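Each chain you see keeps its place in the complex, though not every chain is here.
We just call them A and B in the order they show up, numbering each chain from 1.
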Amino acid sequence: MSPVAEPTTATRTPLHVTGELLATKKVGAYRHLTLVAPGVPERFRPGNFVAVSIGAPGSDTTRLARRAFWIHQVKPVGGYGPTLQLVVEPTGPGSQWLASLAPGARLEVTGPLGRPFALPKEPVSCLLVGEGYAAAPLFPLAERLRERGCAVNLLVAGADEAHLLSALEARRSARAVTVVTRDGSVGLRGEVADVVDDVLGRSQAAVVYAAGPLATLHAVAVAAEAHGAWSQTAVEQPLTCATGLCQGCPVPVVGEDGVARRVRACADGPVLRGDRVRWAELLGEAGEPR
Amino acid sequence: MSIDLGGLTLANPVMVASGCGGTGRELAAYVDLHELGAFVTRTITLNPRAGGPVPRILETPSGLVHAVGLQNPGLEPFLASELPQLVQQGARVVVSIAGTTLGEYAELARRLGRAPGVAAVEVNLSSPDAVASGVLDVREPFHAANVVAAVHRELPRGLPLLAKVRPDLIRVVESARTVLEAGAAAVVVGNALPAAMPDGRPAGLSGPAIRPLALRCVTEVRDALPDAAIVGCGGIADEADARSFLAAGATAVQVGTALLHDPTTAARLARALTTDREVIG
């Protein structure tokens, strides 16, 4: 029996709203955005994301695909009620535009989207693995787990210090925090794949939660399997609609019925059981267009 | 106050285009499906199709290039779960179909004709080639008409058939004429146009980028076939766009790509055009 309870999404329908950027702050290589998006924070569960339109509301936009961002935190801000915190890494034109916005800017936001992390039925030990900006959804998850009496172990990774989400706040919720950077500028030098086996062994985790690049998720899923732990992997695929309408985001999985099929990263995921994902196919597909 | 589309009655002229409304479950968060003129399902084939490799969809200026490959669960699972769910939500359901042989088209028609809650069948005759690989090649109007005739023969009387033809100016009038002669109640003018992704892979282009091309095709079909029931489709994103198609002679419109960008689009358009006398009749 699975130790985690699959979340139901029935009553938590997403909203499409015009949001407002309240604050924006540079933290290392990222921009932290504070967003008012009426109704969205109230529906949030860890592992949900929002989809943002590129371009001001009402303006014609040349970029039709949505951009997805993990909900990092939900925080009340005086006079506005609960707000969303997003962590944006400015890479392409969409994220750069978003990172360049000034407070007061208005944005079209849809959310919360996606199936969130499944929570353990019992207060077991958990390992949370996050790399780069994708560590964002693990912090609210850590809090939720601690509330349920779970022991939380954290493994936070990044290319370097600038690409490391600060684990400072999480230390409250966590029993142990391991940090690994590719250049060794903070914590251990290396990749998640190099250390996850070890950390997992030490944590005695029954459930592993992971968010990051596909290769990292794969390594985590393999390690979990080896240790007899359940894994919940947050799979990022380029999303077009992010709402389950377009079938542009297929993830190859094996269903409960043992049948191989493709599910939608945005609507059936992004969080998927690590043992259900057909990683070889996913990594091949994502790497090579054909 | 309602729209008559060759026998298909709609509360308003706004339809969700095939392949852009998911299963209907997802859209329900943003619009009551019964508020829409109609919901066209993704194209359903007899057997399940896994769809194409990734990346399936990329952005291009004011458009999307895509090669989803008609991913769908196949007819049986569709009838078992997707259709009942749409019916339950009060959607006016138009089922889009494609087949690999005339026999498959006939079988799809036969079985959909018996399924409760199907308001009409839309025959997809216009997938950009190489994107819907394996599906019967119906680029020649003559072949398209054969398909329509085969489907029409199997559908119960009173269940309207919509034929979706490619908005390709050279052949669109001939295509429209032949499918209407073969039994289509209305012609849907519009689909993604054959295009390439930046790396050269074949794909379809949709969205506001192609709107002026689709609009021209609607104009031509209207001029050539003054009595045809025409559904315009291609790049419609706001009320003004929809009105330009209605003014050009479309009786109804379908909205596709715009829904992927903003899932509330169809609801907004339906509301804007519902109580609108000038576009009705």
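Basically, contacts are C-beta pairs under 8 Å (C-beta built on N, C-alpha and C of every residue); 3 or more make two chains touch, one makes a residue touch a chain.
Keep in mind that what you see is a predicted model, and the values were worked out from it rather than measured.
Novice: Give the stoichiometry of the complete complex as a formula in the chain labels shown, bearing in mind that each kind of chain is drawn only once.
Specialist: A x2, B x2
Basically, only the chains that are shown with their structure count from here on.
Novice: Within the complex, which stretch of subunit B touches subunit A?
Specialist: Touch list, subunit B to subunit A: 19-23, 25-30, 42, 50-51, 53-57, 59, 61-64, 66, 68, 71, 197, 199, 201, 207-208, 257, 259-264.
Novice: Report the residues of subunit A in contact with subunit B in the complex, numbered from low to high.
Specialist: Residues 13-16, 53, 60-66, 108, 110, 237-238, 240-241, 243-250, 261-262, 267, 285-286, 289-290 of subunit A touch subunit B in their complex.
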